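All protein chains of the complex are present and in place, except for one that has been dropped.
Which chain is which? They are A and B, in the order written, and residues in each are numbered from 1.
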Amino acid sequence: MSGAAAEIVFDRVTKRYPGRAEAAVSDLSLTVPAGEICCLVGPSGAGKTTAMKLVNRLIDFEEGDITIGGESVRSLDLTELRRGIGYVIQQVGLFPHMTVAENISTVPRLRGWEKGRTRLRVDELLDLVDLPAEDYRARFPSQLSGGERQRVGLARALAADPPAMLMDEPFGALDPITRARLQHELLRIQGAVRKTIIFVTHDIDEAILLADRIAILREGGVLAQYDTPARILEHPADDFVERFIGSDRGIKLLSLRRLDELELAPLDGAIDLRASGDTTMRDALSQMITHGSRSLVVVDSEGQPRGVVTLDALAALAE
Amino acid sequence: MSGGLLLAQGEPIIPDFGEGSDCVVENRFFCPDWVRDNWAGVIQPALLQHVKLVVIAVAIGFVLSFAAALVAHRYRLVEAPFTAFSAVVYTIPSLALFQLLVPVTGLTVTTVEIALVGYTLLILFRNTLEGLRSVPPDVLEAARGMGYTRGQTLWRVELPLAVPAMFAGLRVAVVSTIALATVAALVIPYGLGYPIFLALREAFKTEIVVAGGLAVLMALVADALLVAAQRALTPWASARRLA
Partner (left out) sequence: MSWLLAADLGVFADALRFVADERTLILEKTWEHLKLSGAAIAIAIVLALPLGAWLGHLHRGSFVAINLANVGRALPSLAVIAIGLAFLGIGFANVALALVVLAVPPILTNAYVAVDEVEPDAVEAARGMGMTRRQILWRVELPMALPLIFAGIRTAVVFVVATATIAAVAGGGGLGDIIVNRAAYGLEGVVGAAICVSVLALAADFLLGLVQRLLTPPGLRADVHALEPDVTTGVTRL
């Protein structure tokens, strides 16, 4: 189980913790297509972590089934299953007695890769997560910042090129700036490696930014809605989802769309504000409001003006 | 000269416990009649002496290490030398330390007390200091923000919060001093070690069991008392434990 991404399917999975009346995950069915990021969101205690850990069987379950690439997680050998799934947690859990390189090469070594190959892989991954190998390879976790630790955690999870990854609030403990940087880094890396990722978060904005699909869970691990971010924002399934995504869903929706998608109005007169076509509509709106301007010029990659968007046009979209 | 002072190696033990009950003559595990006959004359005085040894040693040790910890809390430089000194004392075997003090203070209770005090220093000093340092920075800042002076912060915030750590140190110090004090009997006839030591000559079981058992019992009782005292003094700590 390594290399190409694999589809993950939950099929009517229910998990009850011993001695608890209510199920932590109830009759959960959803399919994460290969190579997509699925964000599990929901209030605290909704069963996000539990649902995620069922996949690599850190938590065992009896009812229903989960398959990865068509194979039931229950039919696979436990250690083989886990070695084939990258795993990243909020506290990172780097081994403090091992260097960065040793941490990253944990799974390759468990799989008996030869030294040369492992070494190359470590450098490649450090490069991928933007930590210069020369500088970082021999450091210990205690010599890293929080954001650097999380990058190493990500590299460690990617080491044996697993087809699937599980991430439990990996950026939850970071400051907003570092978090935003790592979120974009994750998207860049995902563009390059294409894994099937189950990503737990309770930050709906993070989910909207990262996810191909979002699964919203409510108390008791009941699936409230499973859909693309845009469709969830446009058509929340019920009151719970609507409340959960917040009253500013119009604005959130704008963050999913880019100026390129708009019919531009012709240029008229001198306007100071400029933005490129791949700017999100939300950012464009924010710029206009910040500068007290009612319109903005969209420029192409050479910086040549292409047309104008107006505040009114964006406001109409956000309705 | 290869054997000890009291028992040459391999020398047969010839029990001779004089007159007494069959139990005593046969040297059984435990003879209640011997205990009854010797309680007032042997055991009780030894027990009281033992308590006195321990209370004095821990009290003096506490005062010394408390003062040292306060100074070290204020002036970091003091920590290393005091720790080094008390660590060396802590590592010297007690029987050796007693004997090393004999040329200075003679075969006296003072000799024993000095050594016992010495053994408490490391534990009490370190626990008190760590307790003082364990106060979270935000709490200290809040205290400063409310206008506490340095001294007020120490007395009203840092010391109260250090109490659990100090009690943890006291428990270790008291319990180990009780055990250590038995060794004093190898220097002077004093404390619960003395009956053990005498009985050891003849391998007289009852006396060994009673005196040794009393030392253990004393340690357990003292530990329980300290736990109770700590609960009473630091209600916030036990409230958190229950929550």
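Quick note on the criterion: contacts are C-beta pairs under 8 Å (C-beta built on N, C-alpha and C of every residue); 3 or more make two chains touch, one makes a residue touch a chain.
Please read all numbers here as calculations on a predicted model, not as lab measurements.
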Touching the left-out chain: which of B:Asn38, B:Gln99 or B:Gln152? B:Gln99
Which candidate, A:Val13, A:Leu94 or A:Ala155, sits in contact with the chain we can't see? A:Leu94
Name, in rising order, the residues on subunit A that touch the hidden chain in the full complex. 56, 58, 78-85, 87, 89, 91-99, 106-107, 110, 140-142, 153, 156, 166
If the hidden chain were put back, which residues of subunit B would touch it? 1-10, 13, 83, 87-88, 90-97, 99-100, 102-106, 108, 110, 119, 122-123, 126, 172, 175-176, 178-180, 182-183, 185-186, 192-193, 196-197, 199-200, 203-205, 208-209, 211-213, 215-216, 219-220, 223
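One rule holds in what follows: only the chains that are shown with their structure count from here on.
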How many angstrom lie between the CA centroids of subunit A and subunit B, rounded to a whole number? 59
